[in-house]
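All protein chains of the complex are present and in place, except for one that has been dropped.
Our next item is subunit A:
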Amino acid sequence: MAARNTGARPGGPNKTCQFKLVLLGESAVGKSSLVLRFVKGQFHEYQESTIGAAFLTQTVCLDDATVKFEIWDTAGQERYHSLAPMYYRGAQAAIVVYDITNQESFQKAKNWVKELQRQASPNIVMALAGNKADMANKRVVEYEEAQAYAEENALLFMETSAKTSMNVNDIFMAIAKKLPIGPPQGETTGTVDMNQPQQQQKGSCCK
């Protein structure tokens, strides 16, 4: 990738950047609940399963920019795995979610991380969320284990609770801060990288 142009930041503090973020993770770990908490401040104990995908937006304000997240919430079940690339293609950020009370879901999260490292945009910002942190009495995935894994793979990591809203805004905010907020990078006007026809996504999307 070309070096980021840090010389000019036109538009001052009011510029709005738009980023595509995708949520991935095993079924029933709380992907939709995290989004619902973040976007609407709501929590439903019996949030129905997501069929296909849902799309929501939310805006967060940083010191020098406004970041608009376009959030793709996906179905978690293995059977619908083949649809996932459609949703993470071109995503600039991903939150891989597992349930701290479910070991299997942590393993699935690792698989998702691997898949994203292999298939998603190379500069995607990835976060790992250990959800259901309010159910610490049923914990089977240790904080330290997940944190060590996240460090190895350069992931942002937080334990979250959509139910109590613990760390929910924080994890989105942390992602926003890691996203390339600046003029579009890597592309010179009028050129197209013909070798990557599917990935003509700009590194950043400030307007």
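Definition applied: contacts are C-beta pairs under 8 Å (C-beta built on N, C-alpha and C of every residue); 3 or more make two chains touch, one makes a residue touch a chain; residues count from 1.
One rule holds in what follows: contacts and distances are computed from a predicted model.
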Not-shown chain resolves in UniProt (candidates "TBC1 domain family member 15", "AP complex subunit sigma", "Large ribosomal subunit protein mL38" or "Magnesium transporter protein 1") to "TBC1 domain family member 15"
Based on the whole complex, identify which of A:T59, A:Q77 or A:T164 touches the chain you can't see. A:Q77
Which subunit A residues would touch the chain omitted from the figure, given the whole complex? 27-28, 45-49, 51-56, 70, 72, 75, 77, 79-80, 82-83, 86, 104, 189-192, 194-197
